[in-house]
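What you see is the complex with one protein chain gone and the rest in place.
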Amino acid sequence: MHTLGEIAKLVNAELVGQNDLVIKSLASINCAKSGQLSYVVSSKYQDQLSNTQASAVIISQPLHKFCNTNALIVDDVYLAFAQITHLFKHKVVHTNGIHTSADTNNAIVAPNCCIGERVSIGCDTTIGANTVVEDGTTIGANCTIGANVSILQATTIGNNVVIESGAVIGSEGFGNARDRHKHWHSIAHLGNVVIGNNVNIGANTSIDRGTLEDTHIHQGVRLDNLVHIAHNVVIGEDTAIAACTGVAGSTHIGKRCMIGGMVGVVGHLDICDDVIVNAKSTINKNILTPGIYTGIMPLMPHKKWQIVGVWLTKLDKITQYLNIKLTHLKGK
Amino acid sequence: MHTLGEIAKLVNAELVGQNDLVIKSLASINCAKSGQLSYVVSSKYQDQLSNTQASAVIISQPLHKFCNTNALIVDDVYLAFAQITHLFKHKVVHTNGIHTSADTNNAIVAPNCCIGERVSIGCDTTIGANTVVEDGTTIGANCTIGANVSILQATTIGNNVVIESGAVIGSEGFGNARDRHKHWHSIAHLGNVVIGNNVNIGANTSIDRGTLEDTHIHQGVRLDNLVHIAHNVVIGEDTAIAACTGVAGSTHIGKRCMIGGMVGVVGHLDICDDVIVNAKSTINKNILTPGIYTGIMPLMPHKKWQIVGVWLTKLDKITQYLNIKLTHLKGK
Partner (left out) sequence: MHTLGEIAKLVNAELVGQNDLVIKSLASINCAKSGQLSYVVSSKYQDQLSNTQASAVIISQPLHKFCNTNALIVDDVYLAFAQITHLFKHKVVHTNGIHTSADTNNAIVAPNCCIGERVSIGCDTTIGANTVVEDGTTIGANCTIGANVSILQATTIGNNVVIESGAVIGSEGFGNARDRHKHWHSIAHLGNVVIGNNVNIGANTSIDRGTLEDTHIHQGVRLDNLVHIAHNVVIGEDTAIAACTGVAGSTHIGKRCMIGGMVGVVGHLDICDDVIVNAKSTINKNILTPGIYTGIMPLMPHKKWQIVGVWLTKLDKITQYLNIKLTHLKGK
């Protein structure tokens, strides 16, 4: 906990309001409650700013007129937010063996595991050798956790969950603010990972924790090996994602989707329920209609590809040469 | 070992045949021997069903007329099979240090390794720190295994094999049956991984064990970092696969192939010997002729790509507008 005055000092902000206000934690603008500090980066969110329950908000000068609470006024809101997150980061110390405050029921915890403070592990769960479980994590009953797994920072895991060896759950998200010298400032991710019942997670897969809220893997989800799930992603119930696929930050994928292997999903998208995407495709826009989608270049003998590829990059010139307009083409 | 009667009960099957038949293990229909239970999902395999040596078979009612052995009749064969696999799964307990039944010759086993029951490690092999080797695994002579490696469930590894740190060998395959509620039921993979002599496996690469038979990495193969090899894949001798490539289930890749980085290979394909595939391509059909293959979109300035991309999705409309038929085009 820090006072608003201390925080203002850290980021060189103009404080408009109560200097000794105690800030307990950070939250996004539409979730924030009393005692929390939030931030608004653009006038797009001016209504949320006006109506926020946050006790204080980081904003730039032009947004001040929409602010009805304590304000930290800075030039670069996102950068100030990034710097402030580190104040609220809990530094973890790994336990030797099983911490005395952990409740492991009858779970089998293999050798060389580090099980942190207040960890709770359900009945009939097995934890493989050399696995690390950080403070405050909850693991349900009848789970099978592999070897060399890292379960970080107060992750919540349901019942009947399988996590294969080498997986990392709760790693830092890839969120960085850039200053005017083009140097990156990491955001300390303060959210967690929440995994439902009956989820399977493959070998060497990584799931990042959320920035302020949580990353959610809902019940029944299947994630294959070497999958990357970024911060604040939501994967809906019974969705299956094949190996080597990556889902970028804040994207929501619906229920019962089947995402093929090595698909790239761009951030901040919405994929509706019952979508099938074939292997190697790129999802770079929202998908609002269930169905099967593909976007890959067909495989060709290399010599053919070299010629086709050249013409492909001239498609705009070809249609111009042929005087074809988009309006000439029937249907979509 | 379970009786056919017990198994029938588990999946609510109609048992046609011998209730107290002892089933020792599961096998695919064309490999099954006496004492084994198999399954057939489609009438495509009716000849194999008629001729199987299996002592019992899981089938749907319409296939019963082709069955000459004991039968478990169910509505959803694949789902029943998935559920039954778990009966035959050996639950692993990790050893503290080197199990007394392990034979490690003069191998150097670094600190914090867990070496399971009946593991055999050949002369002059080195095992890096914090590596886990599960029960029944065989590792040959003169191998170098890195740190934090997980070698699971009775893997067989030849001589002169290098496995870099963080690799996972023998993880569960990504095989799941879906029930009518669209919930996934994992298949417990009962096959293993078999790795020949002189194979190198990169950092954080994962190789899944087979479903009933084994995943095979033949001698002389080179796998780079972060490669994914799925269940039942076969990689032929002296084939090299660059980083971040994924090979989906049951695909067979021939000898002396060179697969570039971040190539996606779809499941159930055959790639012949001496095939070269350039980086980032997608292999989504069999390759039956040696040669060099490519399938990627050329890189363009983003503004150009936006225009080209639009025309590209209209190629069908453009050819229609120009009244071009496939038959108009000479050659292939």
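Letters A and B mark the chains as written, and numbering starts fresh at 1 in each.
The rule we apply is simple: contacts are C-beta pairs under 8 Å (C-beta built on N, C-alpha and C of every residue); 3 or more make two chains touch, one makes a residue touch a chain.
Keep in mind that what you see is a predicted model, and the values were worked out from it rather than measured.
Chemist: For the chain that's not shown, point to the residue among A:55, A:83 or A:112 touching it.
Modeler: Only one of A:55, A:83 or A:112 touches the chain omitted from view, namely A:112.
Chemist: Using the document's definition of touch, tell me which of B:151, B:212 or B:226 contacts the absent chain.
Modeler: B:226
Chemist: Decide which residue listed in B:85, B:130 or B:251 touches the omitted chain of the complex.
Modeler: B:130
Chemist: For chain A, enumerate the residues touching the unshown chain of the complex.
Modeler: So the residues of chain A touching the missing chain come out as 91, 93-97, 112, 114, 130, 132, 148-150, 152, 166, 168, 171-172, 174, 176, 182-184, 186, 204, 206, 208, 226, 228, 230, 244, 246, 248, 262, 264, 266, 276-278, 281-285, 287, 291-298, 300, 304, 307-308, 310-312, 314, 317-318, 320-322.
Chemist: Touching the hidden chain in the full complex, which residues of chain B are there? Just list them.
Modeler: Here the touching residues of chain B are 108, 110-112, 126, 128-130, 146-148, 162, 164-166, 198, 200, 202-204, 220, 222, 224-226, 238, 240, 242-244, 256, 261-262, 278-280, 296-303, 305-306, 309, 312-313, 315-316, 318-319, 322, 324, 326, 328-331.
The definition used in the following text is that only the chains that are shown with their structure count from here on.
Chemist: Whole-Å distance, chain A centre to chain B centre, using C-alpha means?
Modeler: Once rounded, the distance between the two centres reads 29 Å.
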